[in-house]
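This is the structure I have questions about; it appears just below.
Every protein chain of the complex appears in place save one, which is left out.
Chains: A and B, in written order; residue numbering restarts at 1 for each.
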Amino acid sequence: MSTFRFTRDHEWVRLDGDLAIVGITDYAQSQLGDVVYVELPEIGHRVEKGKEAAVVESVKAASEVYAPVSGEVAEINEMLTTDPATVNADPMGDGWFIKLRLDDPKELDSLMDEEGYRRFIEEQH
Amino acid sequence: MRYLPLTDRDRGEMLAAIGVDSIDALFADVPSPARLDGLVDLPKAMGEIEVERAISRIASRNVAAGSIPFFIGGGAYRHHIPAAVDHLIQRGEFLTSYTPYQPELAQGTLQYLFEFQTQVAMLTGMEVANASLYDGATACAEAVMMANRLTRRRKAVLSGRLHPHYREVCETYARFVGFELCALDPAPGGGEDLTKLVGRDTSCVVVQNPDFFGEIRDYSDLARNCHDAGALLVVVVTEILSLGAIIPPGEMGADIVAAEGQSLGNALNFGGPHLGLFASRDKFVRQMPGRLAGQSVDADGRRSWVLTLSTREQHIRRERATSNICTNSGLCALAFTIHLALLGETGLTRLAHLNHAAAVALAERLECITDVRLVNRAFFNEFTLRLPRPAATVVETLAEKGVLAGIPVSRFYPNRPELEDVLVMAATEMATAEDMDRLEMELREALS
Partner (left out) sequence: MSDWSRAASARLAEHRAADELAAPSATITGNRGLQIEEKLIFEQGSPGRCGVDLVGSFPFRARLGGLERQGPVGLPGLSEPQVVRHFTRLSQKNYAIDSGLYPLGSCTMKHNPRLNEKLARLPGFADIHPLQPVSTIPGALALIDTLVHWLKTLTGMPAIAMSPGAGAHGELCGIMSIRAALEERGDRRRRVLVPESAHGTNPATAAACGYDVDPVSGNLQGRVDVGALKAKLDTDVAALMLTNPNTCGLFENEILEIAAAVHAAGAFFYCDGANFNAIVGRVRPADLGIDCMHLNLHKTFSTPHGGGGPGSGPVALNAELAPYAPLPWLVHGPDGLELVEHKKGEAQQAIGRLKGFHGQIGMFVRALAYMMSHGADGLRQVAEDAVLNANYLRVRLESDLSLSFPGPCMHEVLFDDRFLKETGITTLDFAKALIDEGYHPMTMYFPLVVHGALLIEPTETESKTSLDQFADVLKTLTAKARSGDAASFHSAPRWTPRRRLDETAAARKPVLRWNPEPMDQQAEK
């Protein structure tokens, strides 16, 4: 199943087997501007839904990336360390941040689906 | 009033344009209990001649270091500043410009900061340096906090030979920022085993080289021990000129260097403004406090300079900043850069050698005095003596005789009787043979 789910803080998450992949949305990257640096957690680190999981920095801002779901960090996207621009180029694909081993798949249910997120962004303006 | 361009006529026209009768209307938001209707109880405006006279009178009550034989160091050193330095820093474009946040209008500032950072990295033997901090002591505290962030540990070990002010500043930050310090006792001349204090919970060990007593050591072994335990080595340098003559901390394995740059380009100024230097390794750069000038290109592809990695700083990161620092020591850094540009490689080496030669000459004289013992095995331009009587009294007596003979260590450690007889003296390129004659004569008399 590869449906995206979204948070109000503009993170996305989708299941890939038993791992949940997390990144920031296209809207988020456009707001940030050119990403210059990404600070990723260590593998094995535990994150909690709604708490800080990573940090993304652009020239003018630094933003926390909050975990949309709780779990243990299984993989991190090393490519972002050498080429942070990937977040801008392909935020929903190659620009993923971390993969989590989920505590509870049901946590995904309370997140917005694509349509819901699209409406949410429209309401922002 | 020469600094206020508005005339009463201007004020009238402007108030009319704004649509109010008086300036008081523009202060209407001030609650009436807090409004001062009259003037505060301070003198009224004085003319330039009067101000000059009043302030000069205060200045003349001080004994200027250059007017008498002078041998004080202790973290601030009296050196010759080439005349060109002060003229250049007073150019209005340097003196009255702001932080270079608009790089297109500040390539002058940004380029000299880039040159300054390079000079500091070269001197300290490190990979990267920032655009300066307030002074050496705050740089030392920032170094410890950076080590804490990098190692995710909260306990720092401080050598007993660290300048006491630096230790005290670290203690203040430790108490409020929330980390632990293990500070050893000051023991001039004695041994100090820092290695046995390094554990799995140690973030860093802080040493000073040359130390507060002037001693020079090789910290390469200590660096290795720290790294084996996952800790960092912070080396403090209070006399930056020493790095023109001795092995720099970077070549001993230091991870962070926190130093005082006042010796180059900057007068004593009674302790401020001074110049904090901060250098480290490339891999740690994102945890470095303070500003950083970096290289880039502009829209025409020309090499340019710009403040960079700003997202670490308070104006963007706010509560998650690496530090709350906003100001650097800009003009003092410029003075440093100009002075070092004038000295160059040969001048720096020569100046360092002149300092050492003067200190050696002085030490050789003084250790000949009966019951005066030189504590150091090695030193740069500052060394420690043990006297047959309390150093504080000797220094006061000599001051009355018109000789500034170093610092009694008891001034820093009033509760340590074992340090009562300890005197730290410095001799720079400014000390003459006549000065040393006077000092020796007065010291012999004071001790007889």
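Following the convention adopted for this analysis, a contact is a pair of C-beta atoms (placed from the backbone, for glycine too) under 8 Å apart; a residue touches a chain by one contact, two chains touch by 3 or more.
Keep in mind the model is a prediction, meaning the values are calculated, not measured.
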| item | value |
| --- | --- |
| Residue, one of B:R224, B:R373, B:R386 or B:R411, that touches the chain absent here | B:R411 |
| Touch with the omitted chain, as defined above, among B:V157, B:I246, B:V372 or B:L443 | B:I246 |
| Absent-chain interface as seen on chain A, which is shown | 33-34, 36-37, 57-60, 83-85 |
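Rule of thumb we're sticking to: only the chains that are shown with their structure count from here on.
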| item | value |
| --- | --- |
| Separation of chain A from chain B, taking each centre as the mean of its C-alpha atoms, in whole Å | 44 |
